[in-house]
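Sharing a structure here in structure tokens format.
Every protein chain except one is present and positioned as in the full complex.
Chain lettering (A, B and C) follows the sequence in which the chains are written, and residue indices restart at 1 in each chain.
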Amino acid sequence: MIKVGVVGGTGYTGVELLRLLAQHPEVEIEAITSRGEAGTVVSDLFPSLRGHIDLTFSDPAQAPLERCDLVFFATPNGVAMKQAGPLLDAGVRVIDLAADFRIRDVAEWERWYGMKHASPELVAEAVYGLPEINREAIRGARLVANPGCYPTAVQLAALPLVEAGVVDLDHLIADAASGVSGAGRKADVHGLFAEVSDSFKAYAVPGHRHLPEIRQGLSAAAGRSVGLTFVPHLAPMIRGIHATIYARLVAQADVRRIYEERYRGEPFVDLMPEGSHPDTRSVRASNLCRIALHRPQGGDTLVVLSVIDNLVKGAAGQAVQNMNLMLGFGESEGIAQVPVLP
Amino acid sequence: MIKVGVVGGTGYTGVELLRLLAQHPEVEIEAITSRGEAGTVVSDLFPSLRGHIDLTFSDPAQAPLERCDLVFFATPNGVAMKQAGPLLDAGVRVIDLAADFRIRDVAEWERWYGMKHASPELVAEAVYGLPEINREAIRGARLVANPGCYPTAVQLAALPLVEAGVVDLDHLIADAASGVSGAGRKADVHGLFAEVSDSFKAYAVPGHRHLPEIRQGLSAAAGRSVGLTFVPHLAPMIRGIHATIYARLVAQADVRRIYEERYRGEPFVDLMPEGSHPDTRSVRASNLCRIALHRPQGGDTLVVLSVIDNLVKGAAGQAVQNMNLMLGFGESEGIAQVPVLP
Amino acid sequence: MIKVGVVGGTGYTGVELLRLLAQHPEVEIEAITSRGEAGTVVSDLFPSLRGHIDLTFSDPAQAPLERCDLVFFATPNGVAMKQAGPLLDAGVRVIDLAADFRIRDVAEWERWYGMKHASPELVAEAVYGLPEINREAIRGARLVANPGCYPTAVQLAALPLVEAGVVDLDHLIADAASGVSGAGRKADVHGLFAEVSDSFKAYAVPGHRHLPEIRQGLSAAAGRSVGLTFVPHLAPMIRGIHATIYARLVAQADVRRIYEERYRGEPFVDLMPEGSHPDTRSVRASNLCRIALHRPQGGDTLVVLSVIDNLVKGAAGQAVQNMNLMLGFGESEGIAQVPVLP
Partner (left out) sequence: MIKVGVVGGTGYTGVELLRLLAQHPEVEIEAITSRGEAGTVVSDLFPSLRGHIDLTFSDPAQAPLERCDLVFFATPNGVAMKQAGPLLDAGVRVIDLAADFRIRDVAEWERWYGMKHASPELVAEAVYGLPEINREAIRGARLVANPGCYPTAVQLAALPLVEAGVVDLDHLIADAASGVSGAGRKADVHGLFAEVSDSFKAYAVPGHRHLPEIRQGLSAAAGRSVGLTFVPHLAPMIRGIHATIYARLVAQADVRRIYEERYRGEPFVDLMPEGSHPDTRSVRASNLCRIALHRPQGGDTLVVLSVIDNLVKGAAGQAVQNMNLMLGFGESEGIAQVPVLP
């Protein structure tokens, strides 16, 4: 059994990671750390884990993380960039579920995240953990930057079009809606049930931190800088991201075939039948991304729909997928659960 | 007191209309009809109306609708086009909350609604009941076609840009999310709580019936045919429509000023301060439309956000606003309620 | 116009009070205070109030509360007991929506609320503001203790039985479920949407602060101490309290008639027809309490169902009702809105 550690297991990404790891046949959780909850029995904080996780949160300073084969950071932004280095030096592989290593341009990262980067050299080494793009690089990586939730849904939806170069790359639009768990498990009036239930709104329209991440990925795919308008919305649901991509066709193309070829054999990308409208619940608690293609009224505007569970393919599940690749397990090991519907 | 009648008062639009009319100081409800519920005490079906509405649903064939000054049709599509004529002949004014008189091109209406129009001549007479465009015509109208919910939210958001001619009119995008009450109060598996709760999806991407209605309105405003991609989504909430409009700026323009001037003095359009993200709950149970303007990263793509309560400004409230204009009451009479938040 | 002030207008009780007062024909809001939000425009915090409330939160120390005829405290427990005295001395009437003056036994209050009472002498003077019990006393009161939400729903449901003395007074059971807004608008992980949505739980089973309040009211009605088991639950909804009362019949009684006589003429208590199951939405955003009576299988256990909107009849609406009585307005003035359904 491989030993893994989790730094910062008290958020939604953390508890989801624990849910998946507890059911993974090849790994054993060696330690879960939390500064605030050190000493607390994990299943006292998350009763859903009673009988499945028999550990206590340990103090980050005391935890035997160097003994692990791989450590996940499920921490706020800015933690992994300080702690990943020593672990890597000790021969431990690292997957950061936060944003510290996602943006290759350190100056841009610092601008969007409002802090100085502590390990710019690791940014250069880190592999962006979207297996559908970087599968081989991930297999050999020491340090993986697990993608953001919106970036996963949006990139998987737009990549085939961008790579094929058949749409106007200066004016892509990504309109997305997310469940509330995406904001994390933190005491904040804006996340209260009485604030977000029975309501819907856009937010961060002037600029969301996932914008540079998506732009970086799509630009790399295009081989040139792409123009993107990204508008996230908050929907009154726990889990789920729905992305609606608008792209103007500028060349003749068999769009469906482009997607079929691009995603043939991908275990976690499901191209839906023609005319489909995937709902987020169809991927709830699973690692799947479902995609549907539309060309309304036969015009030149393509509409691509894409759904993921933000906590699974958008965070913890993708991290386990990356771990599977890094450690040579079957790619779907431990993350092949059937979605929970209804 | 003015006498009004309601044909088909058993749906969500109907009960909302009854809620508003019950509190309106100038009107008295003479009759509420329902084929299916004739003989049922209204407040037995809708206990929320106990003590406020003391009527029984009457058989449409028996109801004294000709004695009314004005009759609302809160019926499925295809009913008002058959019954409005005789009422108009009897001197009764009519407001249809369904779609029968919204599309001026009868052939196009028949294509989208899948039936033969029974009164094409009334289509020509009907006034489209968006007071922000047609206030004066509504005042003098015998027959008003009350706009659809999406068309209200989208047109109010896009009209100033379209009238000003400062955006690319061939590629407008209207991405919208609606609460579930928009689908009506009918026995349908797809509207079940267990189907739509904790989920989000696009629907009718190939073509929604509100598309020709919006296109007609914007084209009229532009003085030319506009190109529009309209993608509605279903959000797990009871009430509310949120529209996100994407439009490419093609001319220098002080966009905020265009909106300020367009909506100055409008009692039910609220232009929010810069940087705002209106949520649908901020207009819940009220007749307001709130609008916010964004130009992300200073690019050429404008993003306009617009929220309404689909049952009020998107249906029953706008119908009362139209009635107020038609009968010479104060325009806000009976529909000036403060939104219910939380 | 009567001048009123609101101390602490940033919570859900506060915004609901502002919603109601903004529509009240006889009052003018002179000041709204908030320590944390002093200087903030009220409608910036609550956009639902845009166009209806044109005030700025003022510093409590600066606010001209003595100039008001009546001041509401929509503050946390422990504030009104310190500030009510000087206002009363200045001739201002006071309604406290918190718990400071609800429990007549000061020692018991201090035990449940974990603080020393600052004004025990005012406790003796305060009138418990449940109009259905204390209408005449409220009319003459300087200081009213507005009841808690659960106590309102439970007492209105159980009072007729207790007063009539026809049930076992040693073993009453009140099982209740509340919407999440009852916990207030405060940054707390336990109120997050992702914590409470799609879930249901009991809480505070060992003892909830509303237990002594309910017991005090029912004991006063019985003329002896009553035994009560009170179990509150948290339901994933914004507003609403549903109470289910279980009481063992110990005497022959025409239960329905007891309720009919007890509540005849009450403007805000609605005894539903036989066989009814009131839902909380049937009173949403209204000041009503609806009650239904059941005697399952003809046994000796009575089941009484009772619903209110916790923010209206359970807080702000009842406060306005009390204000109306204290100031000689019509009792329903400003709080006769039709419930919002759906």
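Some points to look at:
Simple rule for what comes next: a contact is a pair of C-beta atoms (placed from the backbone, for glycine too) under 8 Å apart; a residue touches a chain by one contact, two chains touch by 3 or more.
This is a predicted model, so every value here is computed, not measured.
Counting contacts over the entire complex, the absent chain touches A, B, C.
Interface note for the absent chain: among C:G8, C:P47, C:P278 or C:G314, the touching residue is C:P278.
In the complete complex, the residue from A:S181, A:Q216, A:T229 or A:Q318 that touches the missing chain is A:S181. Among the residues B:R67, B:K82, B:K186 or B:R224, only B:K186 touches the chain that is left out of the figure.
Residue in contact with the omitted chain (choice from B:M1, B:A90, B:A194 or B:V250): B:A194. By the touch criterion stated above, the residues of chain C touching the omitted chain are 171, 173, 175, 177, 179, 194-195, 197-203, 205-207, 227, 229-231, 233, 235-240, 242, 244, 246, 248, 275, 277-281, 284, 294, 296-297, 299, 301, 303, 305, 307, 342.
Against the chain not displayed here, chain A makes contact via residues 12, 15, 19, 22-23, 44, 46-52, 181, 185, 197-198, 238-239, 270, 272-273, 276, 278-279, 281-286, 288, 290, 311, 337-342. One chain is missing from the display, and on chain B it is touched by residues 12, 179-181, 185-189, 191-198, 236-238.
The criterion applied here is as follows: only the chains that are shown with their structure count from here on.
As a whole-number value, the distance joining the C-alpha centres of chain B and chain C reads 36 Å. For this pair, chain A with chain B, the centres built from the Cα atoms lie 39 Å apart. Counting partner chains per residue, chain B has residues 197-198, 238-239, 278-279, 281, 284, 342 touching two or more of them.
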